[in-house]
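Have a look at the structure that comes next, please.
Heads up, one of the protein chains got dropped from this complex, but the rest are sitting where they should.
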Amino acid sequence: MIHRLLAVLSFVFLCVGTASAEPLKWGGPIGSQTSDGYNALGPVVKQPIEFPHYRHARDMGISCLYCHTGARRGYVSVIPRIDKCIGCHQNIESVRNKPRIKKLFEYWEKKEPIPWKKVNDLPDYVRFNHERHVQRFYFRQNRPIREVCGYCHGDVANMTVDRRVKSLSMGWCISCHQKDHRENDVSMKTSHGPYECWQCHK
Amino acid sequence: MINTFEERDVAVEKRFIHKEKDIREDIAWAQINKDVLKSLERPRMLFWVIFIASLALFMVGVSCEIYQYQTGMGVANLDNPHVWGLYIGTFIFWIGMSHSGTLLSAILHIMHADWRKPIYRFAEAMTTFSLMTAGLFVMVHLGRVWQFYYVVAYPNERWTWPNFQSPLVWDATAIFTYLTSSMIFLYIGMIPDLAICRDNATGFRKSFYTFLSLGWMGTDRQWANFRVTYLTVACFLIPLAVSVHSIVATDFAVSQQPGWHITSFPPYFVAGALYSGCAAIITLFIVLRYVFRFEEYMTMPILEKTAKLTFAIAMVWTYLNLVEYSSTWYGDDMYAKQALIYRATGDFAPYWWMMNFLGSVVPFTLAFKRIRNNIPAMLVISILLNVGMWLERWMIVSPTFANGIYPWTWDHDQWPSLVQWGIVAGSFGWFNMLFMLFCKIFPSVSMYEVKEMVYHRSLVRKGTEDATQINPELAVEGGIAS
Amino acid sequence: MSITNLLNNWSFYRNKRPYRGQYDLNKEYSEYKWAMALDLDICTGCNACTTACYAENNLPVVGKKRFHHGQVMHWIRIERYWDEKMVDFPEQGASFLPMMCQQCEAAPCETVCPVGATSHTNDGLNSQNYHRCIGSRYCSANCPYKVRYFNFWNYPSTAWPAPLPDQLNPDVTVRTKGIMEKCTFCVQRLNEAKSRARTEYRLVRDGEVVPACVQACPTSAITFGNIVDPNSKVAKMWKNQQVDLYKDLQEKDNTVRGYRILEDLRPFPSVMYMERIRDTEA
Partner (left out) sequence: MSESGINRRDFLKVLGLGGSSLALTGCGNTDIRSGDELIMPNVSPEDFVVPGLSVFYASTCTQCGSACGVMGRVREGRVLKMEGNPQSKISGGKICGLGQAAVQVQYNPDRLTQPMMKVGNGLQPVSWDKAMATLNEKVGPKSGIKGENFAFMTGAMSGHLKVLVQNYLDSLDSKNHFAYEALSPSIGFAANKQVYGVDMPRLHFDKAKLIVSFGSDFLGTGASPVHFAAEYAKFRKAPRGTLVQIEPKMTMTGANADRWIAIIPGTEGIFALGVANQLLKHSEFTNTVPAGIASLVSKYDPETVSQITGVRPELVGHVASLLWEKTPSIVISGASAEGHAHGVQNAVAIQLLNKILGNVGKTIDGQAKSPFPQIAPEAGSFSSLKAMNDAMGGGKLQAVFIHGANPVFTAPSFMGFRDNLRKVPFKVAFVNAADETAQECDLVLPILTAVEEFGSNIAWYQPEGVEITMQQPLMNKLYPDTRSMGDIMLDLVKQRRADEYKNWPDFFSYLKAAVINMKPAVKYTDTDEHFWYDTLSSGVIHIDAPQEQIGDSFAEAALSLPEVQNVQDPKFPFYLVPSERHYFRDGRHANCGWLQESPDPLTTIVWDSWVEIHPKTAASMGIKEGDYLEIASQNGTLKVKAYLFPGIHPDAVSIPLGQGHESLGRFANGVGVNPFTILNPVFEKDTGELAMFGTRVSVKKTSDSEIVVKDEGPVSTQMGRKLVVTLPADVAQLSKEI
């Protein structure tokens, strides 16, 4: 009898438990993605121009901050304005007739913005501050920029079109904010990121 | 020498039992089975009519809730800062209702007041169903019910916890625990009866009861385990019941609102809960007695005892109520005093006075034996008491919002909208529906306990002789439990 | 947050707040404590602050019927009181009181929120986290000032007929139905200023950032700033008016005007009001 009782009870608990578990949203419970819990490869996004990050960042060694100028001074990292692309490319004759560059110039001549698709798209109520992270880890801790950006964005320098590689979920953010990070490259003093709601949520 | 459980029981019975004739000691056990199982037979037309009506009422509530879910809480005509309304009031009402079951089955069980035996089963069912109803109100009340799981403490992807300081988290936990415990309690207490049902059922019902009765054979070992389990769960349930309503009271008592910020709130709430629960038991007692012809079991002496109990609790409640008023009145809290005056004289004054009348004056009728023995009068009174207790909950919630600390935000125009009323009405439909289903699926009188009672009554009368000697029928058809 | 973490921080939650030294210029995450001083003598009750708040914080216009039901969403409201002893005419004018979230240090709303949607930030603000809110409305029930506003309707779908959504401030979430909201001291501005200051290895300068109401106020009746910095104007004013953030009952001279509203309930508000003056001989 007692086994039956247990069976019934566990059935009840199972039902209740399933009902109260949170709906399966993106991210899911801890550990549901991959080995470290947060590596979650996003979908392949088709961009209007298949921008080769590897060409710029790896082959040419251009710093991320050269194009994404907002990352050091504002919340938004900024997709470069078209005249920035043109500024260089009008002097690079060797690739001038490549299809992707032609497309770029088409936009430029029409004076139309390029409708890039957002790859690392946080919910609208989250305000990620690029400036704070770049200032802290690049300018103060003096870590290589590709490492600093790569912590969230992955190895973009080896990608063509950017693809999301981390879950970008709240737990993932907090897991890092709770770690002690060195204040700067000389001091051994550490501090952690803030974890109060209004730092990120608006 | 006490060697067996039965002997112990007899000894105990001897000590505690009233010599009153609250049940005929010569009812044949088979007759008990027959009478009770009759209530599980194919229902009459009237049952379906009432059932469909309840279902319709419930559907009204459901559609109101769907409308509210889609449109926003505004359809309930709540406002800032009058953010709580009938939902919370009715929520407390249902929570309160749930206490009677525990009182009858657990508290009186431990106290060995065995007159509870014929009536505790439906009281327990009432406990479970009113808790389920109350739980619904928590959901209905939430602005974003689709996110309710944020209240539950479980490891999640966001690395967030609920706020353990909040009485609402205690509330959610307590209600959930109480609900599961009382469901288990109800179920455990039903196992021997389910076995009787199993033995008398055929077809689908047979396998249903077979599954639920968990192979109950009525062996000594089973009985021994059963009693220990039942007693344990009962002991567990009592503090839980008291704490649930105390916690509901702390929802109010820990807040700054005038009229809520009172230390006597927890006992006040518990008393109110038992009060409304007892009144509801009387109502259902009378209804079941009439519908299922349970006159043999739900006898007038039992009704009278329940009424006396109700009267006693009503006096406790009245006392605590007066304590609340007088401590506010003689207290130093300007806001609370103003709120009290507002209740007595403001927009809610008719309801407040009606609440006091129904809650504190009407129960005095229960002091009269003639009224206690008059079934129609008892039906009316018990319903009135429950109306009074429902009003009490509403009067705790709404006037305080309408006349709080901050005068600028006192109410402009606050009257619950049809949606609020619809959902409140729907909750009664829901409760009624569940209760009716229960009565048709499970025995609403505990057969084995009634048998026990009859047995003990006969023992008391005849000394320690074997009950079978007085009543040879008992030996036939399977003994105490089949 | 793991259980270990929760337990480690338990004492933090159980701290009696505010305690002296809670805010300190030398502590990395509590070097700010935003506070206000509001001079009721020069507030004219003109509602410029209210409108500025509507513009800055994406407050929905609810319409007459909903306003009537008390479902208006003004985070800062101007209350107008008549004198209790008024005979025929209000001979000393009206009393205007701008009332917004007081950002209490011991905020009654924070302890009761079941999901922790409202909590204290290191800057001494009482944060309201919209998407964590489940709409139990307990905070509003417990707020003595009644400055919390609940979204009773789905305003995003009704309150901004096109092209009004173009005006919405992208730094502030537009709230959907079932969410509690309230004055944030324009935290989006504060965060931006703090970020800018941190990049420049400094603290936010006094007057560098103010909420929308303060910026608009035509009489400059509201002063805003970081009270931890003893040189900020607001800190000087609090000191001058003998109002101590950490005290619940101020011992002050009769001639001094500073007070905090409903201090006897001990919420330790961050807004100091300065008494209205009337020339009794006029």
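Before moving on, here are some points about what is shown:
Each chain carries a letter (A, B and C) given by its place in the written order, and its residues are counted from 1.
Methods note: contacts are C-beta pairs under 8 Å (C-beta built on N, C-alpha and C of every residue); 3 or more make two chains touch, one makes a residue touch a chain.
Not measured: the values here are computed from a predicted model.
Within the whole complex, touches from the chain that is not shown fall on A, B, C. When the whole complex is considered, the residue among C:T173, C:N191, C:N226 or C:S270 that touches the unshown chain is C:T173.
In the complete assembly, the contact with the undisplayed chain comes from A:Y125, out of A:Y54, A:F105 or A:Y125.
Checked against the full complex, the one of C:L7, C:A162 or C:L249 touching the unshown chain is C:A162. Although one chain is not drawn, its touching partners on chain A can still be listed: residues 25-27, 42-43, 45-46, 69-70, 73-76, 78-83, 107-108, 111-125, 163-164, 167-169, 202. In the full complex, chain C makes contact with the omitted chain through residues 40-42, 44-48, 50-52, 54-56, 61-64, 67-68, 72, 74, 77-84, 86, 88-97, 130-131, 154, 156-157, 159, 161-170, 172-177, 179, 212, 215-221, 233, 236-237, 240-241, 254-257, 259, 261-262, 273, 275-282. Contact between chain B and the absent chain runs through residues 334, 338, 405-413.
Criterion: only the chains that are shown with their structure count from here on.
Centre-to-centre, using mean CA coordinates, chain A is 34 Å away from chain C.
With centres set at the average Cα position, the gap from chain A to chain B is 54 Å. Multi-chain contact residues, meaning those touching two or more other chains, occur in chain C at positions 1, 119, 132.
Of all residues in chain A, those that touch two or more other chains are 174. By the touch criterion stated above, chain B contacts chain C in their complex at residues 71-74, 77-84, 141-145, 147-148, 150-151, 155, 159-163, 165-169, 172, 251, 254-257, 401, 404-406, 408-409, 411-414. Within the complex formed with chain A, the chain B residues making contact are 149, 152, 154-160, 180, 183-184, 214-216, 222, 225. Every residue of chain C that touches chain B in the complex is listed here, in rising order: 1-3, 6, 13, 66, 68-72, 77, 79, 81, 97, 99, 108, 111-116, 119, 132-138, 140-146, 148-154, 177-180, 262, 265.
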